[in-house]
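Here the complex is missing a single protein chain, while all its other protein chains stay put.
Note that the chains take the letters A, B and C in the order they are written out, and that residue 1 is the start of every chain.
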Amino acid sequence: MSDLAIVDRRFIARGEERASTLKFTLWLAPWVALLAFGIYAAGLCLFYGLNQTNMDNRFAFGLWIFADLSVIAMGAGAFFTGFLVYILKQEELKPVLNSAVVVGLVCYSGAVAVLMVDVGQPLRAWFTFWHPNTHSMLTEVTFCITCYLIVLVLEYLPVLLRNRQLQKIPSFFIFEHQFHKLVPVLAAVGAFLSFFHQGSLGGLYGVLRGRPFAFREHFAIWPTTFFLFILSAIAVGPSFLLLVVAAAEALTGKKLVEESVLRKLGFISGILLGVYVAAKSIDTLIWLNITSPSVGFAPWEYYAYKPFGSAILFAEIVLLGLLPAVLLILPRTRARRGWLLFAAVLTCCGVLLNRFVLTVQTLALPTLAFDDFLKYVPSWQEVATFGAVVAYGVIVYSLSYRYLPLFGHSKGEDKHVSVG
Amino acid sequence: MFPWVDGFHWTVMHVVFLTIFGLVLVTVATTFLWSLFRTAGDLRSQRAAQLCWRNNFAQLPEAQRHCRHELSGRVIHRICPNAFDCRHCELYEAFAAMPFPVRTLNTGVEYSDKLLYHRGHTWVLPEADGTFTVGLDEFAHHLIGQPDKLNFPRKGADIQTEGIAWRMTKNGHEIRVRAPLDGTILATGGPQYRWYLRVKPRGPVDLRHLLQGPEVAGWLASEADRLQIQLRQPGSEPALADGGTLMPELMDNLPHANWDEVLSDTFLDA
Amino acid sequence: MKVSRRDLLLGTAGLTAGIFFTPVPWKLLDDVSIWTQNWPWIPQPPRGPVSTKLASCTLCASGCALRVRMAAGFPVGISGSASHPLTKGALCPLGFAAHQLNWHPVRLREVRHKGRSASWDEARAAFEKACSEGPVGIVDGRSGRAASAALRSFAANRNGTYEIALGAEERALAPLAQWSSLPIHSLGYDLENTRTIVSFGAPLLDGWGIPGRFTRLWSERAAGQSDPQLRIIQIEPALSRTGSGAWRWVPICQGTEALLAASLARILIEERLVSITAPLPPASVAEAAIQTGLTPTAIRELAHTIAERRPTLVLSSDENPAVAALNLLLGSVGAPGGIVKRADRRTVPDAAPAQPLRAVLLDSTVPWEYRPQGSMEVFRFAAWDGGGNSADWLLPAPGFLEEPTDLPTPPTSAVATYAIAPNILTAPFPVKTAAEFLLQIDSTLPTLDQTVHARCEEIFRMRRGTIHADKRTPVTSLASAGKLEESLRAGGVWLDEPASSHGLPCALKEWPAGDPRHRSGNWANTWAPPVMPPLAAKLYQESSLRETPQRSQS
Partner (left out) sequence: MSARYGMVIDLDRCTGCGACMVACAAENNVPALPARATDRTGLTPMLVHKVSNGVEGAGRREAFIPVACMHCANETPCVSVCPQQAVEVDKSTGIVMQIPQRCLGCRYCMTACPYHARYFNWWDPAWPPGMEKTLNPGVATRMRGVVEKCNLCHARLHSAMEKAAASGKKDIDMADYVPACVEACPTGAIQFGDLANPDDPASQAAHSPEAFRLLARLGTDPKTYYKSRQAWVRALAERSPAGHAAEAQNV
């Protein structure tokens, strides 16, 4: 064995079968390359300014904001699984809990990183904490995401400390031992924060009085999109987690969790998706028939511009909403792994499409009588930066899987599956 | 929004906002600090070593967790539930009373009846002056031979049973040797002296958890078997025991074996 | 004692915690935030008291009166001066950013000979050599200035030629000048008293004539009214800004202006819509209808509308005898609200000499695109290097507000005016005007001041007109010519009384043929410098408001 392999081996938990060092390196290499390239692109944007992107005064939000909204929705699995396990005591989901934490951490930290590139003056980002405008959804989002990111890091800490070498250091081990007793508290806090900022992310667009395509009726201080986003996020979270675990199983060729756990995830996803689709349909009807016309915008106009025809609405609600919901709820389809995964994929696509419509179509549509319908294609810098986040996710998850007890020890003792 | 920002004036939103996020931060911080506090407490008390050991024990492969009485042949099969701490084993007396078969086993190395053996391949020798000498047994010695580097705690430092007594490095592998008993270090030796530590016991001495007599042979035999399996070259016959004795300087002679695994099992360090 | 890992950890933790109780992190935070709010490499405007100076824009012949805001000795803002009787405080879009022109990257900072840098002495030597070898031509872009006098007499002394590069508005008057055998510069448009304006593609609302004069007239009497006091009929192929603002827009096929004019004339004569008799144009209405793309009825109606509300003024975008001739039919020549005579001493320069020119010298007022005919050595004065210029010598001229000059009557003005523009800036490197250059060669030429004095004397002796400043002073109430010059130098503008419109005899022997020369309208056309102020260029680059201008090819 080469020295590198020896060192590598030393960090892998005893009795865990992992790919050879060489194989693992080969797997990581392309992702690292992509990450490096993305970081270079982001560097360009930070150094030369956002003229490196294809965003403009009319398309002030682009690929990055879409990515942030999507990624954070996908990361909802983290808080929601924690919520299910610790608050609702759904113990059988415990095996996927650590995976959920890693996914969550990756998604949120990735989103924040991209945001830092997206804003024109990253060094002033902290001003939000100094002069916060309490009426802005974005303030709520900023506060919640920052707090929740801290929570996620803390939740990830115990998992990290379970690494074979780290736990040999007594103080680390003891801390982990003590800390993971209190993790339910964090899970509760995380759930609270997440419910809020997932909502606020929806609110971001629902409050845009100047953009009748996005503007929605308000309950109390929140537009309906606030609640729809929470619903869609907790609906897609489990599906995405399911896909991640399935992918991990496919790549490692091991059975990492019981099939029943995946089905359970699918079922939860399905039920919530069903509720979401119902709510979304009602909301859409109200918006098309009351909200929008009342400010002088005939609903059909929104769908008069290709490629954003009314088909997109159908796809969003029926094809990628109702259909997967049914597939996930029916026991017969859920029992088949193929159908289960297919439905999960549809669910994710549905939420992605929803975020896309809200971010991109909203800006593409004209508001003034003499506006045109706008087109926007992200520059390679934008795409590369986005790619870096994906690569970052894959790398962090791969490393975590290799060196940390993501799915508990195969030797079964799971009294120490640390959470989060 | 904060009072120290120019033109600030309180509104309901401010109160709500500040309260909520204040609470969140306080909760998170408290959780973190509380566990830090508890950790510090544990480290100060003696529990730390025990906690680490028990967690580590749980992760040992089952083959390394056999009860000493199985090794002595008193029982057929038993996995130790007490992390090798026979002092708290309610069945200890009962087992100890049982007769054991007389067997001749190829242990591959010599051992002495005067010494008390710890499952982490250290031995303890009670001295006349009430102190104890601690050393590595032959088995470990054959594996390691001459360590590249020795790292002892400073004199006067306390060691705890199952805690780390001292560290050695050999061919890039760090070896943590578990302490066989509680005590204070009086002197440190090394391979050349054939002993490593001289320890002044702390409190009443109870060495029940250390192996002696027939158990040692059984234990060493099973260890030898394990070693044979672990060091077997793929597709070749076991060729370690040369004329029934383990050949010396194994780590030097078989550099390509999976020493990480061997050492972890040998020194009970998962 | 030996430091264990534990001590180290505790130490670091204590240190980090402790730091927050020192002012250090907070000071750093403060500094960072301040730094992020003003980066040192972002230029900040100069501080200092702001004063306002009166000046005149010399970038086109209109000579708009300016109020220039000055700070720390530099112009920091420009606005129109309402006291000017013609421009009435209006400026063209380019004028508002003209104060940045002098720092334009293409500013000509040194004498250049065939692309290489040279010295003033070399340039002078070369020109003197040329003069000694043959006749030289002097081209002036803006006649009637004191400088023009110097240029002209130099040409006279060296039996060279003195030529004037006319602007489009001036060329449009050429046919009438010819028929009435009067100099072009003594003709003007009496816009204020006209009731109908028929424009054959003249960019009336987009840089035609004097900024402010017509636009204000239009906004007071025509804009947005269904039956305006002042009817504007815009005849041109594509809808322009003027077309949109006009009372009627008549789209016709490209290049058929002359034909339409002829057919209109035919109708006016045949149907006795006008009393004046003139030779019958050959063109038939039917033929014109086919060519122009209008219906015969439309043309007939148009003719009636034109004759209906007189005085009617017919304008063409450039020299076009057929169009100009309509004015004769409509009796708009030498009548109020038509083409009127104004007091102006300028005469059309003499014809070119027999033998070819050895060299030609172009004044900085000559449009950049001007290309002298024939092969000769070209000496080009310019403040900016617009590129793509074939001149052998490029000679740096004073930039915006750097040249003291006087301002004769602008084209299209109905009455004579005179003003003196001070230079409120000086170029940071050696520059010369063409006149100064020639004065060094021939000291007998009249200096700027001499000519200005003479002109003031003359105005004073005429005892006509008024000085427009903050208040108006009739020339008669002035004590001396010196006082007059004083008040002009202080930013006043002399405005002559309307000349008696009679005595503009103008007869047509036969109906003239049309000249298809057409110019696309834009503010940038009347603009002498080859470059535009960066902020004005924004219009073309950073908004879809304007298509990039085709500069006039004189």
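Basically, contacts are C-beta pairs under 8 Å (C-beta built on N, C-alpha and C of every residue); 3 or more make two chains touch, one makes a residue touch a chain.
Please read these numbers as outputs of a predicted model, since none were measured by experiment.
Asker: Let's see if you follow the contact definition: name the visible chains touching the chain that is missing.
Answerer: A, C
Asker: With the full complex in mind, choose from A:34, A:93, A:107 or A:137 the residue touching the hidden chain.
Answerer: A:137
Asker: One chain isn't shown here. Among C:108, C:184, C:205 or C:395, which residue touches it?
Answerer: C:205
Asker: Touching the absent chain in the whole complex: find that residue among C:59, C:78, C:283 or C:488.
Answerer: Hidden-chain contact among the options goes to C:78.
Asker: Footprint of the hidden chain on chain A, which residues?
Answerer: Those residues of chain A that touch the unshown chain are 49-51, 55-61, 118-122, 124-125, 127-128, 130-133, 135-139, 142, 204, 207-212, 294-298, 300-301, 304-305, 362-363, 365-371.
Asker: List the chain C residues touching the unshown chain?
Answerer: 37-39, 41-48, 50, 69, 71-72, 74-79, 90-94, 96-97, 99-100, 103-105, 205-206, 211-212, 215-216, 218-219, 223-226, 239, 241, 243-245, 249-251, 523, 533-539, 541-546
Quick note on the criterion: only the chains that are shown with their structure count from here on.
Asker: Based on which chains touch which, is the overall arrangement a line, ring, star, complete graph, or other?
Answerer: line
Asker: Taking every chain's C-alpha mean, which one sits closest to the mean of all protein C-alpha atoms?
Answerer: A
Asker: Which chain has its C-alpha centre farthest away from the C-alpha centre of chain C?
Answerer: B
Asker: Any idea how many Å lie between the Cα centroids of chain A and chain C?
Answerer: Measuring from centre to centre gives 62 Å for this pair.
Asker: Can you give the whole-Å distance between the Cα centres of chain A and chain B?
Answerer: Whole-Å distance between the two chain centres: 43.
Asker: Starting from the mean Cα coordinates of chain B and chain C, work out the distance between those two points in Å.
Answerer: Result: the chain centres lie 97 Å from each other.
Asker: At least two partner chains per residue is the criterion; list those residues in chain A.
Answerer: In chain A, the residues touching two or more other chains are 171.
Asker: Can you name the residues of chain A that touch chain C in the complex?
Answerer: 121, 123-124, 127, 171
Asker: Residues of chain A touching chain B in their complex?
Answerer: 1, 3, 6, 9-10, 13-15, 130-135, 143, 147, 150-151, 154, 164, 167-168, 170-171, 173-175, 177-179, 181-182, 185-186, 189, 192-193, 409, 411, 413, 416
Asker: Provide the residue numbers of chain C that touch chain A in the complex, in ascending order.
Answerer: Residues 6, 9, 32-33, 35-37.
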